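With one protein chain withheld, the remaining protein chains of the complex are depicted in position.
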Amino acid sequence: MEDFDFIEMKVPAKAEYVGVIRLSISGIASRMGFSYEAIEDLKVAISEAATNVVAHAYEKKEKGELTLGFGVYHNRLEVMVSDQGDSFNFAEIKDRIGPVTSVDDISPVSQMREGGFGLFLINALMDKVEINNEYGVIVLMTKYLDETEVDVNEQVQANQ
Amino acid sequence: MEDFDFIEMKVPAKAEYVGVIRLSISGIASRMGFSYEAIEDLKVAISEAATNVVAHAYEKKEKGELTLGFGVYHNRLEVMVSDQGDSFNFAEIKDRIGPVTSVDDISPVSQMREGGFGLFLINALMDKVEINNEYGVIVLMTKYLDETEVDVNEQVQANQ
Amino acid sequence: MVNLSIDVIEEREKNFIVKLSGEIDVYTAPKLKKEILPLTEEAGNKVNIDLEHTHYLDSTGLGVFISAFKSTKNNQSEMKLINVHDRVLRLFKVTGLHEIMDLSAEEIDGGEVNNGRF
Partner (left out) sequence: MVNLSIDVIEEREKNFIVKLSGEIDVYTAPKLKKEILPLTEEAGNKVNIDLEHTHYLDSTGLGVFISAFKSTKNNQSEMKLINVHDRVLRLFKVTGLHEIMDLSAEEIDGGEVNNGRF
């Protein structure tokens, strides 16, 4: 079996802890030898996933938890961001996420989206992304230390 | 009941993760509004406890885990560092810890201790320290945001 | 550390520089929105957002700038993002927002701002 280190972190699903998560991820990634650029990508992608938990997961509850798992492999970092909150329907949100250049956005400025960039950025900045939203939401993201290792067939996968 | 946020972190008991823990603690402490000096104290104290887990807890096993718990209160931060490894006898180690100015150290330089400063520093830098070593070792440390709140009677307590 | 400080300077009448130092994320974005939006709501205002000391920004920050940008269109004001770092610029590019908003990676010197070219 492939050997790896596992780091787990649980924080309250509150905005003020997203910055703490960012510091932890930069520590892990810099220790692994990721480049400055890759560390910045990781910080954004993981913050996006964490921000979604803070913003969307526990809308109907008073509070909830955000769980992070880091799988440190010799050639890659896997990060799992999960919650036990509301889930979402991928087909439903598909039309309101993505870059502004997509067809949906040829619309007057006043109708421009102010959101919907989070999942898109995660997918743009990480090498592999899997989302599971059967119960709560689990976002599993992978970034390789050496970019040439990325399998070009690996794209966002939604399992629902 | 007093309201607080709880953050949990689990990392492999390996030297390379002590720096990651330090980044996380500085994020939490700076978010809470601790002074630069207090943040440095927290970094040293928690690194000492984590270093002990890395160095002493799992000597007889191949590997182990280091668990951290952060209790974020309005007026203080409580940090719990624990392991499931070997314990120790406080009475036995008492003579080989502490500052070098203690009586035991009026000895030739060649016999000077090179260790035994960890628990002493934890106690010097935190406002309250409790150590439980019934099963594994648990070090529970408290630091107040406002130093005037510290109870002068609170000193290191060893429960064994 | 993980925080944002916002300095609003009125250089001349209706010409503002907003200096942002720190990180723009889900925690700091609401405060930023509250500071910037009112500036864009007054016709004729020119708002320079100086990102020289903004080392981190994510989609919550993009959202604030989009809503301020929309406000400039609705209220006949102007907004420009200046001194945008590479990493931050990258996010505007990836999302296609750089084609819509006025962004500059370089320092705008005092003269240029003052001669009204902006």
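Letters are used for the chains, namely A, B and C, taken in the order the chains are written, and counting of residues starts over at 1 for each.
Keep in mind that, in the parts below, contacts are C-beta pairs under 8 Å (C-beta built on N, C-alpha and C of every residue); 3 or more make two chains touch, one makes a residue touch a chain.
All figures in this text were calculated on a predicted structure; none of them were measured in a lab.
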item: Candidates B:7, B:23, B:57 or B:79 - the one touching the absent chain; value: B:23
item: Full-complex contact with the absent chain, from B:27, B:64, B:118 or B:136; value: B:118
item: In subunit B, positions touching the absent partner; value: 15-16, 18-20, 22-23, 37, 40, 43-44, 47-48, 50-51, 54-55, 99-101, 105, 109-110, 112-115, 117-118, 120-121, 124-125
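One rule holds for everything that comes next: only the chains that are shown with their structure count from here on.
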item: Two chains sharing the most contacts, counting C-beta pairs only; value: A-C
item: Mean-CA-position distance for subunit C and subunit A (Å); value: 26
item: Junction residues of subunit A - those touching two or more other chains; value: 16, 19-20, 22-23
item: Set of subunit C residues in contact with two or more other chains; value: 1-3
